[in-house]
Each structure stands twice: as structure tokens, then as C-alpha cells.
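What you see is the complex with one protein chain gone and the rest in place.
Chain IDs A, B and C follow the sequence of writing; residue 1 opens each chain.
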Amino acid sequence: MIEFCGIRLDHRIVNASGTFDAIAARRAFGDALFDDFPFAAFVSKTVTLAPRQGNPPPRLWELPGGMINSIGLPNKGLAGYLREDLPRLGELPVPLIVNVMGSRREDVVRLVAAFSERDEVSALELNVSCPNVKTGLIMGADPRELAALLDVVVPHAGKPLIVKMTPNCASPADVAAAAEQHGADAVSLINTLRGMAMDPHRPGEPWLGGGTGGVSGPAVRAIALSQIREVRERVDLPVVGMGGVQTGGHAHDLRELGADLVAVGTESFRDPLAGRRIADELAALEHAFPANAAPQVEAVPQWH
Amino acid sequence: MIEFCGIRLDHRIVNASGTFDAIAARRAFGDALFDDFPFAAFVSKTVTLAPRQGNPPPRLWELPGGMINSIGLPNKGLAGYLREDLPRLGELPVPLIVNVMGSRREDVVRLVAAFSERDEVSALELNVSCPNVKTGLIMGADPRELAALLDVVVPHAGKPLIVKMTPNCASPADVAAAAEQHGADAVSLINTLRGMAMDPHRPGEPWLGGGTGGVSGPAVRAIALSQIREVRERVDLPVVGMGGVQTGGHAHDLRELGADLVAVGTESFRDPLAGRRIADELAALEHAFPANAAPQVEAVPQWH
Amino acid sequence: MNTSIEGGSEVAGAAEYRIPVLSSPTRTLAPFGRRLTQLKLRREYGPYRVITVDDPDGPRPDPGQFYMLTAAERWGGGEDERPFLPRAFSVLRAHDDGTLDFLLEDVGPGTNRLCELEPGDGLHLLGPLGQGFTPPRENRRPILVGGGVGIAPLAIWADRIGAAALTLLGFRDAVHAEGAALIPGARIATDDGSQGYRGLVTDLLNAELGCDPRAEIYACGPGPMLEAVATIANELGIPAQLAMESGMACGYGACFGCVVETRDGYVRLCVDGPVIEAAAL
Partner (left out) sequence: MNTSIEGGSEVAGAAEYRIPVLSSPTRTLAPFGRRLTQLKLRREYGPYRVITVDDPDGPRPDPGQFYMLTAAERWGGGEDERPFLPRAFSVLRAHDDGTLDFLLEDVGPGTNRLCELEPGDGLHLLGPLGQGFTPPRENRRPILVGGGVGIAPLAIWADRIGAAALTLLGFRDAVHAEGAALIPGARIATDDGSQGYRGLVTDLLNAELGCDPRAEIYACGPGPMLEAVATIANELGIPAQLAMESGMACGYGACFGCVVETRDGYVRLCVDGPVIEAAAL
């Protein structure tokens, strides 16, 4: 048993938002899913205030050691989610963390307030990778923008609030510091890196229906390591580390850098039980080499 | 024959700064290097005002489809470079583009002014991936910071000035727009993405002597495509596109997105003649499918 | 509209009859987690390859269900350093000895690597997944329509519904038509006339429906063929169950990457399909 933001968890592996749908998985695997649930907590896909159908297909492109997705955050919207999904997710054998996003600060407040009232929900994850329709800035890419958002949202958060940072920014450490100073309870990173692919059959045209997409998987692991380390060195908040984790060794690397929890995303597409395997491998490694509370690594030159 | 910033070039493939050393290559291959020089122009490794020895080894880490380097910009410094290297580079059969960097605006001014006076030099590339020692901001990650730098540098630039952008920023398009408005003659992108690797033999310790490094190669190509496209859609400046280019097809993709020149970096490590092969493959493709002046792609949602 | 994104029973909406793929009681569940297994046998049928894979612990799949396959070794390092993700394949046949047959066409790094596998080589298998075919509605005779590698799910379906089934298969040419040997008694059309009827398999279908429209169509094949079948079926108001394809990352509803557009919005083909009613499109 470990504790994260006051939530008791069986182990340190959770799913990355949007990479595991417990409701669909139950349709495919039945109750076997519950008997051997791979994650210590379940993180929902991003929920927005209004329903979203998502981007037109194709939504996937495969990379060397990874993929690009332009799913476009399909979801039922707050009302539909509260009505249809939350009750079913309440049946899960592990704590539920609901991931929310809005392009207006008021929207985020409404989402956070609504989920804070529900007992099924143990914590909230705030996806700040979208632009603020008013300022045009990506909410999570600019420390001031994030601070302003948190100042209006935090008072309405009745549950621990995890800020899901975007890697598409100049200084993740500055953003994390803003999150810490303005009342976030934890940060999670990395989200996907903006990327695109060309259509092999139509020269000059993008492959993805959404034009651009987000890069994930082992291909981004090196970038995740440095952003997680940079953030860990700056803030004392609990950190959920993710980005290309495929093995207990990868998870242990993040633990060594100071991540409290490790999220598994793309690897679950290759095996729905990957989270369980990684948790077991990590447990074995933590037994062999206990992870350091603080990272052992010194400050480094920023020039390459 | 094509033209770029008033320089006449045989084709559209150049080397990426720091990935080909013509002087060392001549020691390894002799004059055969000149008989079949792979690039239409030669871009130097970054030159700084003071000499730099670079980062302690190990400096390399291999990734799936790419690598991380923490070379640390070793160079002889302005004086040594002018004295020893420039005369030798003057013998090259192609135009020379000198890449410079400084952490004080005055340093950049001195570098730009000094190289502007030399006939061996056809253009300057300004590496803005370093922090400004005064403001602490990465010079190329923040539009205002870059604007302020260019305002003092451009008046001293007696040659076309190419801004080598950093991909580690929130909005490459905003940075490119600042470059355009403040007198740059072209932009080049992408530089390496900040990344790191853990030492397989020492748990918790970074592998690279420099701690973190820069990710390059095919692993970053998807990210390069989207940044180049984003920039091309915003500015009218000539664009030098790079990032994981391995084939004429990859180069043609960048041309389709509106890149004027394409730079080859990491692929040259796999074969010093890669640039020549890619130039030939690109020529064949441009013959088959002429690249569009303007990119055919429409604006896209920023959400994934 | 948006509700259809989670799939589930809402989708039927205005359709003349409920979409069985979404409401059908019979969906064979997959064991949770991928299984490491072995290739036992491989055979060629013209340009196609049939691989027989051990699956002693798996359940018997429904016709029309699919599996996600990954070679246990060297999954990666092919063209463009791919593949990385698993690949989806309809089950061609399930045998009593607990083996499964799959029909492969080498079109890229994933299928290429799977076609390389030799008896004894390891592969990972997840499934059976998705929603398969459902029996014809009363007094409708089943007509199976397949194109190219798309004949795979029709073979196991033909086995199941037996003699009743009339099977029409289309191929590029006689070489590709060697695949037809997998469904004895099928009528064949080839684009170049090098075997059987010269023309499109949908011509054969039209002829059949001309004689007697009280049929239910089961189709699998290239996109354009399925569209043609859907148009024919919808115009005549004949039910057609289409086994469709789309690019998939996970195969079990996790990534939302495999959506196809239906009149009710996007549905995930891996959980709400791969068999979709033409009337729903």
C-alpha cells in the first residue's frame, strides 16, 4: 500500500489518460478485467463540458517506436458522462481519477466543481494542453496563463487536483512551479508532443484527419525523462511520470528521477495487461534497488 | 541552380549545423570529399566568442530511430576559428554558412559583425537555443526575447541572417513571426529536442556527461513536420527544414510543406554521402511531383 | 450523435431494425491480456498466406471476430523501422484441436513480418475481439460476398451456416483467385476474366438478388466493394452485414483510433464492429 495525494493505492502504476477505456475493456474481456485490473488507479479520458465527436479519421499513424494520434478528445460531455459513465466507473476495483479540460476558465470551474461533488471520484486531473479561447495561449504552456487558471479553479476543487502538463512549452519547470505556487496538489507529465505525418498516397497532404496529432510511445521517452527530471528538481509536488514506459526498468528510471507514480499509455495498446506486468517488474526492481527519495542527479548545462 | 537569400546553390540539400566537419572529413577522405561534396552549401558547427572544450564524455546515446547528443558546442572560439578554420573552409567548392551563438547580446553582435566582414562567408545562421545569461530565458524560445536580440544584432549583419529556431518552445510560429518582423532573412528548424537517458550501469544516474542532451534523427521527424508546417503557415520568410530526414521522400515532404532548403544531420553519421543520395532522390521526386509553392494543408485543431 | 462515440446500444436510432452488432447477446469474450503462442503451419494460396496458430487456452471465436497479432521477435526494424503496434486479422477458421487459421496478404511491414514467420516461431495473440456476424433474419437466405483477402471471415461463417450459403468471391485475377480454394463451391469473378465471370463480384450479387431479393448479405473486402454492396442493399432494403476494416492501435476500445462514420456518428470498429450493418452507414 502506498499513498498519493491522500489516496491509498496498491502499487505505483496507473494508466495514462485516454489510453484505456475500462467500459469498453469490460465489453471485450468481461469481468476478468476486474479480477486482474492492471492499474492502481483508473484515470479517465478527458471530459469536456460539451460533448465532442472527435476528429475525422484517420486518427492513427505509426512511428518507429511510437505513434501519432489525432483522436480529438471524443467524449459525452459533462452531463452525459455523469449520467452514463460515472456510475459504471464507480464499479471499478480501484480509485477513479477524472481528467477534465475546458477552453474557458468558467468551463473548467464547472467541470471541477461538478466532479468534486461525486463520491466515485478520488481525484481530478486537469488537462491544460488546449488553447484559452480568450487569450489564444495554450493554458499549460505559459506559467502566467496557468497561474490565472488555477487561481479561479482551485477554490472549487473538492478533490486533489493534478495538473497534466504539456511538453510543448519552453520550460516545464517554470510551468510546474506556477502549478505549485497556485494550489495544484500534483503534476503529471508528459502529454503528447505535437507531430504530424504526410499521406503516403497524396503528396503534400497530411495523413491524419485532424492534420496534426500527438506523438507518444518509446519515441518520446528520452524527452519525458528530461522534462520529468527538470520538473522534479524544481518542485516538491508529487509527480506522475509518463512517456514511453514499456518495462519495469523504464518505470524505475522515472522513480529514480523522483516520480511518485508512473503512468502507462501507448504500451497498453500492445497488451492490455502491460500495466500489470510493469507493476510486477517495478516491484521486483524497487526491492533490488530502492528508488531514491530525491534524484541523485546534479544540475546540468542547457546547451547541446 | 536555385537561389536562397540571394545565394546561388546547385540543389536544395545542405548539412545541419554540427553534423558534418568538412576539415575532419578531408583528413578522413582526402580530396575525394571535394570532388563529390554532398551539400549545396556548407553550414559550420556553432562558433562562440570564447573557445569551448565541450561536455565531458559520454556524449552519445542511441535511441530507437535516433540519438541523443550532449556535445556541448566545442569550438575554437571566434579568434581561433577566424585564424585556423575559416581559411580552410574557404577552399570548399560550395558557399559557406557560419553558425554562431552567444549568451550575451553583445557577444552575438561581435560574432555577427566579425563574420560579416569575411568574404569566405555567404550567410550567417544564428543558434538561439541558449539561455540569455541576463534574463535567464532561452533566446529562441520566447518571441519578445528573440525580438530584442535581433533588434541589436540585425544592424551588424552584413550577410543574410538565418535564425536557427529551437523546438523546445510553446509556439514556433510566434517565434518565427518575431524573427520575420525583426529583420531575420530566413529561419531554420528544427534543432534538437531536449532529452536524456539513464546510465544502464548506475541506477539513477544520467548516462550523458552533460546530464541532458538533444534528440535528433528519424525519431523527431513527426515533430519537425508539424513545426515546419506551423511556421510556414505563419511567415513568408525562406525556411530551411530539417529533422530526421533520411530519404528524398522525407525531403520532398518538407518541400511540400513549404521548406526552401532541406538540411540533413544525423543521417550523415550513417553515411557521409547521405546528403548526395538525398539530393538525387529529391531531384527525381521534384521532377515527378513538383512541390507546391504554398502548402496545400488547411489550418487544424490544436487539440489531440 | 456524441453518445455513439462510446458505442453501446444507442446507435441504432432511425435504422429499420436494431443493429445486431451493437445489441447482440452473443459476443465471445477475449481472455484478458495477450497470449504468447506459436506458429504451427503455413501454406500459400497464390499471393495469400494461411498461418495456423496454436491457441489451446483461447475460446472458440464467433465468425467475424478478429485477433490482434504481434510477432514475438523482431516486431520493429522493418520498413520505416516499423511495425510497432499489433495488427488486426479476422479469424479464417477455428479448429477443434485449438488452433486458429488466419489469412494474410503482405501489404506492409506488419503483414510482411507475420508472413516471414516459420513453424515454431512465437507470436502474441489477443482475442477474439469485436462483434461478429449474426444469423440471417427469418426466411432470408444468406449470400456471402467477398473480395480479395476479405474472404477470410466468410470462410468460418460459411462453415457455420452450412450448405445454405451462396458464396460470391471477387479477385484481381486467376492468381489471386487461388484464395477461393478456401471456400469450396464459391462462385468466382475476376477483374480480368482470367477465371470465372469477367467483372465485379457485385454484378454476380445483383444477378442473384434479381432472381430473389429475400436475402441477407454478408460482405467483406476492399472499401469500394463494401460501399457498392451497401448501396445495393440499402436501395433494395436488404439487410447487409459488412465486416469492415480501419487502422487500429489496440483492438479493444482503448485508443478511439479505429472509428468509422455511421449515420449516428463515429463508432469504434474494434468494439462496435468490425461487422456493421449497411443500414447504419
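Annotations for the structure displayed:
Methods note: contacts are C-beta pairs under 8 Å (C-beta built on N, C-alpha and C of every residue); 3 or more make two chains touch, one makes a residue touch a chain.
This is a predicted model, so every value here is computed, not measured.
Counted over the whole complex, the shown chains touched by the missing one are A, B, C.
The residue from B:E62, B:E91 or B:D280 that touches the chain not shown here is B:E62. From the options A:G18, A:P38, A:P51 or A:G65, the residue with contact to the chain not on display is A:G65.
Touch with the chain omitted from the figure is made, among B:D21, B:D107, B:E120 or B:E205, by B:D21. In the complete complex, the hidden chain is touched by one of C:R74, C:R137 or C:R263, namely C:R74. Touch with the hidden chain on the side of chain C covers residues 74-78, 81.
Listed for chain A, the residues touching the missing chain in the whole complex are 64-65, 218.
With the whole complex as reference, residues 18-21, 23-25, 27-30, 32-33, 35-36, 45, 51-54, 56-60, 62-67, 69, 71, 74-77, 80, 84-85, 217, 266, 268-273, 276 of chain B touch the missing chain.
Convention: only the chains that are shown with their structure count from here on.
In terms of C-beta pairs in contact, the better-connected of the chain pairs B-C and A-C is A-C.
Between the CA-based centres of chain A and chain B the separation comes to 32 Å, rounded to the whole angstrom. For chain C, residues that reach two or more other chains under the stated contact definition are 76, 81. Each of residues 64-65, 218 in chain B touches at least two other chains.
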